[in-house]
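For this view, one protein chain was removed and the others were kept in their places.
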Amino acid sequence: MKKRQRAGFYFILPWLIGLIVFTAFPMLAAAYISLTDWDIVGNAKFIGLDNFKNVFRSEEFIKSLWVTFRYAILAVPLIIATSLTMAVMVSKNYKGMRIFRVIYYMPAIVSGVAVAIVFKWILDPSYGLINGVLSFFHIKGPDWLYDPDWVLPSYLIMAMWGAGGSLLTYLAALKDIPQDLYDAAMIDGANTWKKVKYITIPLMTPIIFYNLVLGIIAAFRKFTDAYVLGGAGKEGNFYMVYLYEEAFSHYRMGYATALAWILFAIILLLTIIVNWTKKYWVYSE
Amino acid sequence: MSWGKRKKTGKHLGRGRLTALYVVLVLGSVMMLLPFVWMVSTSFKVENDIFSIPIKWLPQKITFENYIKALRVVPIAKNMLNTVIIAVPKILGEVFVSALVAFGFARFAFKGRNILFMILLATMMLPYEVTMIPTFMIWSHLGLSDSYVPLVLPAFCGSASFIFFMRMYFETIPKDYEEAAWLDGAKNLKVFYMIFIPMAKPALVTISLWSFMGTWNDLLGQLIYIDSQHKYTVQLALASFSSMTGETLWGPLMAASCMALIPIIALLLYAQKYFMEGIKLGGIKG
Partner (left out) sequence: MKRNILIWIVFLLVLSMLNGCSKNSKDKNTFTFATWAAGTELEEFQAVIDKVNEEAAGEYKIEVLSIPSDYYVKISTKIAAKNSPDFFWLTQELISKYAKMGALADITEQFKHSDSLTPDMYYEGVLASAEYNGSYWGLPWIANPIIVFYNKTMFDELGIECPTATDDWTWEEFIDICRQVSGKEYKGNTVYGTIIDGWPNIETFIWAGGGDIIAKDGETIVLASEEAKKGMGYLQTIIKEGLSPRYAEVASLGSNNVWFEKQRVAMFFGGVQDNFETKVDKMDESEKFEIGYAPMPVCDDGSPWSFDWTASTVMAKSLEGNDLAYKALEAVTKTFFEWKIVPPVKGSINNVIKINPKKEVAMETIAYIMDYARSANYIPEWSDINDKLWYNLYVSLLNDASFDYRSQMDEIQAYSQDLISKR
């Protein structure tokens, strides 16, 4: 390695140290635990790959994976699109934009439990706000969280509401786009849409990539509001809720850890795929 | 900047389009704020008014009893202070180290970079519920249960998602800026400090905010590592309003939640100025 390249190694050293000191042992422990029958409280009994075998035979596993997957595949693009739109709308320094930026970001600052409870009331089938507004237009709203067909849309609505969470990242990226590029484009006669399409979005792709990867991870690991509000009953709950209950309600930590590793593998696979496509659409100097 | 000047340059929206933008933004804001309106409104409601059919959005009688009760039940100011004590070192650690590490990943093509970066991403993929107990077991063994240390110390090795973000952010910065400096023979660290950090201010502010919010909203971590009540943080205080077997005190809970939101909103408003800075000029040509 060239000397300059080696320097990079020193820069990442703090993280590497942290990896070894804080991350490696728990992950190795978790790997071992997944091969055991452990009720947390007692001793762990080594059982090899039995946990994994049981997972793949479990109906609950398939159901929760499907629920989570369906959610992820819809929520991730939805959130990115919503967030990008919000960002572009509030990016200019017009009067009052500062307040709007805070308002659109605010959903991300509340902790999950409070939000979940409030949405429970907003989505209430009989007296909630959404159905109230719908009834104004003479539409009978669905049972939302109580109707298996409408559980997923309920969570998507909550996801869109919280989409502002990535707002700051897009704003930070938007700030970076040199004004000269827009100037040059204008001279060439480009209109707003063309500017967005050929300048803004391409230069934002690194940040979009970031939000995509993180979005996938977050969607598959969705927990807090799902835990408070529940899934679709027999249709299955979110994967992490299933995992959490296996670990802390049924005291089957070994099995839960196996579930965790399977989730890990799925997310890793998806991320590798997305990362591989990086060279096709993500701009970098 | 005055209106007139903007219109002339033609870079910005015309009046009609601007109005439309504002309308859309306001409508959207209403939806964004609804749950908060509910929280604030409920915090001023009398107990009997909190649940009713149809749901009342505004309190019939405004009362401060929820706030008084909340302050009596938990020492919220102290809890906030405790959370800040955890948050400040954590922010400093996470933000600076993450930026440093991200710089390493972004600008130096050292051997094994891609693998290591993949590992970094991978560390975000394993649910912490399954690493939580082994981690706690170590800290406990070291005598550090009921302590802030397990919550703060790891921050000095950076945070995976912040490193990821800063790296992506650095990759959007045109190489031209540093080329000049490196040609001048500047040392790496100097390039980092003098060029990257200033240019990355919005990003740094962003992750600082995230770090703060992460600490402010972290219930499980603080629950596991903190035992003594005088060390309680905001989230633990909020958790005190609902009980496994008793009733949830909705009014005081909403009041306390509102109080807990104020510092974050204040920070957000304050941080806005970093997103309002003048647009970047074409520095290379100059």
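Note that the chains are named A and B in the order they appear, and that numbering of residues resets to 1 at the start of each chain.
Just so it is clear, contacts are C-beta pairs under 8 Å (C-beta built on N, C-alpha and C of every residue); 3 or more make two chains touch, one makes a residue touch a chain.
Since we're looking at a predicted model, the values are computed, not measured.
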Listed residues B:Met132, B:Ala181 or B:Ile265, member touching the removed chain: B:Met132
Residue among B:Leu126, B:Met199 or B:Leu236 touching the omitted chain: B:Leu236
Per the touch definition above, residue among B:Val73, B:Ala122 or B:Ile265 touching the missing chain: B:Val73
Full-complex contact with the absent chain, from B:Trp210, B:Trp250 or B:Tyr274: B:Trp250
For chain B, the residues touching the chain missing from this view: 47-48, 50-53, 55, 73-74, 85, 88-89, 92-93, 96, 132-133, 136-137, 140-141, 143-149, 152-153, 156, 193, 219-220, 223-224, 227, 229, 231, 236, 239-247, 249-250
Chain A residues that touch the omitted chain in the full complex: 39-42, 120-121, 124-128, 143, 146-147, 233-234, 245, 248-251
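We adopt the following convention: only the chains that are shown with their structure count from here on.
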Distance from chain B to chain A - Cα centre to Cα centre, in angstrom: 16
Contact set on chain A toward chain B in their complex: 1, 4-12, 14-19, 21-23, 25-27, 29-30, 33-34, 40, 86, 89-90, 92-94, 96, 98, 100-115, 118-119, 121-122, 124, 126-129, 132, 161, 164, 168-169, 171-173, 175-176, 178-180, 182-183, 186, 192, 203, 206-207, 209-210, 213-214, 217, 221, 240, 243-244, 247, 253, 256-257, 260-261, 263-264, 267-268, 271-272, 275, 283-285
Complex contact set, residues of chain B against chain A: 1, 10-13, 18, 21-22, 24-25, 28-29, 31-36, 38-39, 53-55, 97, 100-101, 103-105, 107-111, 113, 116, 118-127, 129-131, 133-135, 138, 154, 156-158, 161, 163-165, 168-169, 171-175, 188, 192, 199, 202-203, 205-206, 209-210, 213, 217, 219, 235, 238, 257, 261, 264-265, 268-269, 272, 275-277, 279-282, 285
